[in-house]
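Encoded as structure tokens, here's the structure I'll be asking about.
Only one protein chain is missing; all other protein chains are in place.
After this line comes chain A, so read on.
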């Protein structure tokens, strides 16, 4: 199994940390992983993206031009990465702020109201975990148990009390993800 993923959105949305948790979960399952961020002078409000690869084999390039899955959190990222999803691949997006939704018919498209769901749950910061949950519904490449272990390993002890809330957000995302049919 090899899954090549781009996660893209605004800086501050938790794009990089979502990728990190996914990568850590891969490590917990004994997989090879790479996490390659866009880095630069851009910060909160600018664009941020990260390429995450999980594989059962040695990973060749951490830098890619086409992806199995694109997780898209703003319009700029949708405009840039929709075309870079491999035919038959997966595109997941949060419709919040999207005015030109995806149009491709040769890929599987899903949406998740991550912003809204997180707000309804009373913690907007878990937005990225809701989206991660939706991704795992579409592509169950890591087990929830691996994510829990990954969170335990990557978060400092004093933040461990936040883990149950994050797992709930993931479950909410799994339940409320919708498939989009482009006609």
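The working rule: a residue touches a chain if its C-beta (ideal position, glycine included) is under 8 Å from a C-beta of that chain, and two chains touch if they have at least 3 such contacts; residues count from 1.
One rule holds for everything that comes next: contacts and distances are computed from a predicted model.
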Chain excluded from display, named as in UniProt, from "2-oxoglutarate ferredoxin oxidoreductase subunit alpha", "Aconitase X catalytic domain-containing protein", "Spore germination protein GerLB" or "Rod shape-determining protein MreD": "2-oxoglutarate ferredoxin oxidoreductase subunit alpha"
Touching residue (missing chain; options A:47, A:154 or A:168): A:154
Of A:65, A:158 or A:181, the one touching the omitted chain in the full complex: A:65
Sole residue of A:35, A:93 or A:135 that reaches the chain not shown, by the stated touch rule: A:35
Contact footprint on chain A, counting only the chain that is left out: 20, 23-24, 26-27, 32-37, 39-41, 59-66, 154
